[in-house]
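Please see the structure below; I have some questions.
Complex shown without one protein chain; remaining protein chains in place.
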Amino acid sequence: MKIIFQTEKLNVEEVLKNFASKNNSSGSVISFLGKVRPSNKKKKIKTMDIEIYEKMALYQTKLALKRLLKEVKIQDYLIMHRYGNLKPGENIIFLVVASEHRKEGFIFIQEILLYFKKKITFWKRENYLDSSKWLDRQS
Amino acid sequence: MKIIFQTEKLNVEEVLKNFASKNNSSGSVISFLGKVRPSNKKKKIKTMDIEIYEKMALYQTKLALKRLLKEVKIQDYLIMHRYGNLKPGENIIFLVVASEHRKEGFIFIQEILLYFKKKITFWKRENYLDSSKWLDRQS
Amino acid sequence: MKILYFAKIKEVIGKSEDSITINEQTTVKDIVEKLKVINESYKLAFQDLKNIKCSVNCNYIDSFQTKVTNNDEIAFFPPVTGG
Partner (left out) sequence: MKILYFAKIKEVIGKSEDSITINEQTTVKDIVEKLKVINESYKLAFQDLKNIKCSVNCNYIDSFQTKVTNNDEIAFFPPVTGG
């Protein structure tokens, strides 16, 4: 049950290994890894800046979890989101959830992703070769 | 794009690591790991036997993929299912999918799981301390 | 023709496959009837056909009236429970 926002690279394999062995009695372990894409609408992405309002991001994530855990029964979760300056291929977000059955895990992970799209205070800017652009909500 | 049915333990962290680095330009990497639970309806599970009709399992998996890949655009997948005699906590199934966006990945992985529940020829028997039972479809 | 059994059906029959020779144009239903007279185990294994799935050459069949030939591989098994 951890929330981690960090500028350091997300080392997901190590994390998944520890998480899965810690939750040895869960029937289902689902993970989502979101990465910086190499391009957006054919524009090559050089780097991506991710900005965070950390106090609010943490507060809103906890709020989201509080609501969600009333409805969905899961056994453990881990939420990691990186910020700072990232390169294409690098990991932005890593979510893992352990649950007895898979159904709850899929609901949990997709709902958390929706919260990150709608409420949790991170902003992405893509830096191209000769320009840069803050992403809109729909991207 | 691999389908692997094996009796050897599924070493998922290594697999995920290679898969994610191979698919470095995918925006989304989703994995599902299904494990043997420690108990079922309060009966302690000693071991689980998984039987396979391998030729048909492979044929039906390919059929499922053929249908699914017409509808869902993904970049890479890996399907692993173990058979033989397993202990609680051991990995039964590991699915990973890389796609540009997360939506397609979630559809793909959940559809593949449905095929495994309905069409692909594996059967599970739970061995308890003093009895054993072939699982019914709904379990 | 090769006939395969899996899971509980294999257990009840006590073997994983049979090899039989049939006339052309036999239905799967006819094969089941033929198997059921071998002994009590077969009779027991096939007593509740609606809980038995059947494949011909790895394809699920829609009906036990499906016709098969000596070159086909038939399998009988319970609903799958993988994943």
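Read from first to last, the chains carry the letters A, B and C; within each, the first residue is number 1.
Here is the rule we use: a contact is a pair of C-beta atoms (placed from the backbone, for glycine too) under 8 Å apart; a residue touches a chain by one contact, two chains touch by 3 or more.
Computed from a predicted model, the values in this text were never measured in an experiment.
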Neighbouring displayed chains - absent chain, whole complex: A
Residue among A:Asn40, A:Gln60 or A:Gln75 touching the omitted chain: A:Gln60
Touch list for chain A against the chain that is not drawn: 34, 50-51, 53, 55-57, 59-60, 81, 92-93, 113, 116-125, 134-137, 139
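In this text, only the chains that are shown with their structure count from here on.
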Chain-level touch network, classified as line, ring, star, complete or other: line
Approximate Å spacing (C-alpha centroids) for the pair chain A, chain C: 49
Rounded Å distance, chain B centre to chain C centre (Cα mean): 27
Where chain A and chain B are represented by their mean Cα positions, the distance between them in whole Å: 23
Where chain A touches two or more other chains, by residue: none
Numbers and ranges of chain C residues touching at least 2 other chains: none
